[in-house]
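Scroll down for the structure; my scribbles are underneath it.
For this depiction, one protein chain was excluded, whereas all remaining protein chains were kept in their positions.
Chains here go by letter, A, B and C, matching the order in which they are written, and residues are numbered from 1 within each.
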Amino acid sequence: MEYLIIIISAIFVSNIVLAQYLGICPFLGVSGKVSTSVGMSGAVLFVMTIATIVTWLIQTYILEPFGITFLQTISFILVIASLVQMVEIILKKISPPLYQALGIFLPLITTNCAVLGVALLTVSRNYNLMEGVVFAVASAFGFGLAMLLFAGIREHLDLMDVPKGMRGVPIALVTAGILALAFMGFIGLV
Amino acid sequence: MNQWKNFSKGFIKDNPVFVLLLGLCPTLAVTSSAINGLGMGLATTFVLVCSNMVVSLIKNLIPDKVRIPSFIVIIASFVTIVELIMEGFVPALFEALGIFIPLIVVNCIVLGRAEGFASKQSFISSLIDGLGMGLGFAFALTLLGAVREALGNGSIFGYKFIEGDAILVFILSPGAFIVLGYLIALLNRFKKAT
Amino acid sequence: MNLLTVSGSPHIHGDNSIKKIMYGVVFAMIPAILVSIYFFGLDAVKVLLISVIACMFFEWAIQKYLIKGPLTINDGSALVTGILLAFNVPSNLPVWIIIIGAFVSIGIAKMSFGGLGKNPFNPALVGRVFLLISFPVQMTSWPKPNPLFARKVLDAITGPTPLGNLKEELTGGRTVQDILEHGTKMIVDGKEVLYQIPDYVQELLGNMGGSLGEISVAALIIGAIYMLCRKIITWQIPVAYLGSVIVFTGILWLINPNIYINPLFHLVTGGLMLGVFFMATDMVSTPMSPKGQLIFGLGCGIITVIIRVWGAYPEGVSFAILIMNAFAPLINKGFKPKRFGEVAKK
Partner (left out) sequence: MAKKESSFLNMVITLFVITGIASLALGGVYNLTKEPIRLAKLAKAEKAIKEVIPGFDRLEIFTVKPANGTDSLVFNCGYKNNELVGTAVESYSNKGYDPTQIKIMVGFTPDGNINNTVVIQQKETPGLGTKMTSPKFKNQFVGKNPKNFILKVKRDGGDVDAITGATISSRAFCGAIQRAYDAYEKENKKIKQ
């Protein structure tokens, strides 16, 4: 039940992009096409889950016991940055097809604040390791859902002639706003 | 290089938010009021200026391949310093900004300026660039915060000019997206006119 | 004109057919308009007029001064949006709030995207949800219906909607049975009154608290039959939408009738009929192919029930349709309408 609440909350009620404002840059930048947004979401799912596990372990077994939680930011970002590198190298070796699908998105993820954001939220909400993993996976799906819906709408808008002043980022933001408005209907589900 | 131009470009011409579209997460997240926007802007400015200065000072000491990790460590250190200072001295703001203070570390502006500007330019230029970009960022956040606060709460910097309720959506997430969208459209128009 | 390429929805055949459809929709809304005037009197007229005038004004002004494109004010789409927006708000809503709603509907949800046919979301619903979230108090204080020819002094001027009342009482720990039989004691305008959820006949006719256009199921169905006969709307979305609501709420009801009310109640309350026939069928923001429309309706039904039963808002129709509007392009991608002369992809 606990897990179900975390999942519904992370995907619908407090969607990471539409309600928590995390991962906006890739949300706007890579969501032009449905296919690329799927690739990006896959990469985020991958990195976010591993990063949350590793940062949780670091927080619980290193930072807290030694009373050096003030090194949280610096250690988390270093972990994520090196993790992305490692994932890239390992993926290239063991699964070239997966690497081809996700590879180009991996470098973009280091500065995707959704990954660091979810790691920080996991710690600040006192989740245990399993809850953290569920939260990370659900958040990644929430990110994917928002990306996918958004990409669909943007592909549709590409066929329309949007007024000149609104073309590009402005109309994308307004669309995201309306999407966020619609998602507010889920308030109170958990 | 003309230092005045270097400084002022961050406000309109190369504004990090309105033109370069960098650092949009904190831009949207913390601007439910003007004061929060300003606080976040200034915190980012501090990190930007400090990291720009340090990076330009030691740019020649760092081998190319470990450039990015080194920059990240430097930036993360300054972010932590800001975090600790804010928690101690402006606890209310610290709580309002929440996880977006540590998230300054992944704000693309900071790493972008370190990598794209400070690692190539002189100390003074880098300092001024950081100051200009940071204040431009702060300006954008404060503007967005002021508009949202005015529409959503009927006040600016906490000073209430409408009694009672205003249009609540604007201090919630949909309002953040919508207001930023129209501000960018408006600025595009304004830029074309000049 | 190249007849072989299929552009995005809707398929504009010419100015005339849009006009015909739009005025057909307006004609279909007349019974519901009359019922709302019957129950809410001059207030209903006021809300309708202000909403329509404001929507048409914003459409005209934005096209003339901001977009500087051709004026399409006569195609009737702004008129439809105006009436639908009025249908979705309580009859005592302050004028300035209605005007904000009209501005959001036309300015943000429609004209920012370039006008009719380009908006991915239903404009009237965007306006409604925007107002609901911005002005929760004003948007959820409902005047009690007071029939025009049998006006009487009411013991309270405002009351809840049946769905709203049910939700608050259920979260308070009461059972469905208890609420339906004994009603609710509540303080309205400083006086203690007993609120009783109206019976199904009253709800069918429209004698219950609610927004202008949602109250009378009978009037909405008359309009819907007209639109179906004239082929202004197709059957797929309404059938899938209503079917999934009946099945979903039916299952819950069978599981535990103490906390889940029967499907009939869900059908006649909370603007479901208004949403199903007049807003979920909006051809601009819904999928094009019949299969896609079935999925669209199904999604609307499921989300509506989820929000109604477990969400914070008692009424889920508006949100459900907006969310499915967002899915429409993806559904279109998955279920493309057949194209003539299409070469199979390799």
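Throughout what follows, contacts are C-beta pairs under 8 Å (C-beta built on N, C-alpha and C of every residue); 3 or more make two chains touch, one makes a residue touch a chain.
Every value quoted in this text rests on a predicted model; they were computed, and no experiment measured them.
Engineer: From the touch rule at the top of the page, work out which displayed chains the omitted chain touches.
Structural biologist: The undisplayed chain, in the complete complex, is in contact with A, B, C.
Engineer: I'm checking contacts with the chain that's been left out. Which of B:15, B:31, B:44 or B:80 qualifies?
Structural biologist: Of all options in B:15, B:31, B:44 or B:80, contact with the hidden chain holds for B:80.
Engineer: For the chain that's not shown, point to the residue among C:186, C:222 or C:239 touching it.
Structural biologist: Residue touching the chain left out of view: C:186.
Engineer: In the whole complex, what residues of subunit A lie against the chain that is missing from view?
Structural biologist: 5, 9, 70-71, 74, 187-188, 190
Engineer: Taking the full complex into account, what residues of subunit B touch the chain not shown?
Structural biologist: Contact residues on subunit B toward the absent chain are 60-66, 69-70, 73-74, 76-77, 80-81, 84-85, 87-89, 91, 165, 168, 171-172.
Engineer: Hey, which subunit C residues sit against the chain that's not shown?
Structural biologist: 134-137, 140-141, 168, 171-172, 184-187, 312
Heads up, the rule we're going with is that only the chains that are shown with their structure count from here on.
Engineer: Based on which chains are in contact, what kind of graph results: line, ring, star, complete or other?
Structural biologist: If you draw each chain as a dot and join those that touch, every dot ends up joined to every other.
Engineer: If you tally contacting C-beta pairs, which comes out ahead, B-C or A-C? Let me know.
Structural biologist: Pair with the higher count of C-beta contacts: A-C.
Engineer: What whole-Å value do you get for the distance between subunit A and subunit B if each is reduced to the mean of its CA atoms?
Structural biologist: Taking the mean C-alpha position of each chain, the two centres sit 21 Å apart.
Engineer: Would you mind pulling out the distance in Å between where the CA atoms of subunit B average out and where those of subunit C do?
Structural biologist: Taking the average C-alpha coordinate of subunit B and of subunit C, the gap between them is 41 Å.
Engineer: If I count partner chains per residue in subunit A, which residues reach a count of at least 2?
Structural biologist: Correct list: 165-166, 170-171, 174, 178, 181, 184.
Engineer: Considering subunit C alone, which of its residues make contact with at least two other chains?
Structural biologist: Where subunit C meets two or more other chains at a single residue, that happens at 108, 130, 133.
Engineer: For the complex, give me every residue of subunit B touching subunit C.
Structural biologist: Answer in residue numbers: 165, 167-170, 172, 174, 178.
Engineer: Quick one: which bits of subunit A touch subunit C in the complex? Just the residue numbers, please.
Structural biologist: Per the touch definition, subunit A meets subunit C at residues 34, 148-149, 152-153, 155-157, 159-163, 165-166, 170-171, 174-175, 178-179, 181-189.
Engineer: Over in the complex, which subunit B residues touch subunit A? Could you list them?
Structural biologist: On the subunit B side, the touching residues are 21-22, 24-26, 28-29, 68-69, 72-73, 76-77, 79-80, 83-84, 99, 102-103, 105-108, 111, 169, 172-178, 180-182, 184-185, 188-189.
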